[in-house]
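Apart from one protein chain that is not included, each protein chain of the complex appears where it belongs.
Up next is chain A:
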Amino acid sequence: MATRTASRRAVAWIAGQGWKHLLLLAFGFAMLYPLVWMFTQSFTPNDAVMGRAGEGGFTLDNYLDGWSALGVSFGRFMANSFLVAALSIVGNLVSCTLAAYAFARLEFRLRGPMFALMLATIMLPFHVTVVPQYIVFHQLGLIDTYVPLILPKFLAVESFFVFLMVQFIRGLPRTLDDAAALDGCGQLRTFWSVILPLCLPAIGVTAVFTFIWTWNDFFTPLLYLTSPDKYTAALGLSTFQDATGLTNYGALFAMSVVTLIPVFAVFLVAQKALTRGIATTGLK
């Protein structure tokens, strides 16, 4: 009797909302299955034929092999990536908040044209500037340093974030600025003690996206870094693939998983900020 009502309830659920959930869950599973597969393969011995997720035994050897397969360990690559990402976050936060405050709140000549220029640079493909940039960094002897990776962030080249901050600051009531001015605050004080604390949500979105973009960035490190002990995780992984070719997929997958973990962790912690961030600004 109990099972009959239970099954009847299940049927009713499926007929109502349930079918949607079943469909959405199945679709989500299919989408994430490649990632799951990679994850399980990274724990599967190499001699087991490539099977589905969960087949073929369990081993940690792939991680141990992969970690030190190249002359430089993956720990080093990861540390390098963290360093570059951290400095990039600092750079973007400093330069973009400063510029955004000026665009959103200060009066100055050329404000209109400069703002238009800032918007235009959002759409500019970076390939247009990359050749001369490379030449300049080459002539300054900065190839194989982190300067070409980090300097652009301190100069607000990622104007996405300037735009994001401008939009955010414009949403803050101007009476706050006026009150601060009445209390005798200069622009810098107003910026630092009044506006900036209120910008925390936008700052969070900027920091999270800067982290993910910098972490995933492959083109810039590929261009500028030449000695393996300076490689970032993305470049290290690509080098690893070139070195092992198609022979050691277990270890290659293991290291792929390792390089994805930080992005995944940020995603778990900050998913609200992420989805809100792209919803308002259209970031990738």
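What we mean here is this: a contact is a pair of C-beta atoms (placed from the backbone, for glycine too) under 8 Å apart; a residue touches a chain by one contact, two chains touch by 3 or more; residues count from 1.
Here is the rule we go by: contacts and distances are computed from a predicted model.
Peer 1: Name the absent chain as its UniProt record does, using one of the following: "Serine/threonine protein kinase", "NADH-quinone oxidoreductase subunit J", "Sugar ABC transporter permease" or "Xanthine dehydrogenase, molybdenum binding subunit apoprotein".
Peer 2: "Sugar ABC transporter permease"
Peer 1: Among A:Ile14, A:Leu117, A:Ala179 or A:Leu200, which residue is in touch with the absent chain?
Peer 2: A:Leu117
Peer 1: On chain A, what residues meet the omitted chain?
Peer 2: So the residues of chain A touching the unseen chain are 17, 20-21, 24, 27-28, 31-32, 34-35, 37-38, 49-52, 94-95, 98-99, 101-103, 106-109, 111, 114, 117-118, 121, 123-136, 138, 151-152, 154-157, 159, 162, 186-188, 191, 212, 215-216, 218-219, 222-223, 234-235, 237-238, 241-242, 246, 249, 252-253, 256-257, 259-260, 263-264, 267, 271, 274-275, 278-280, 282-284.
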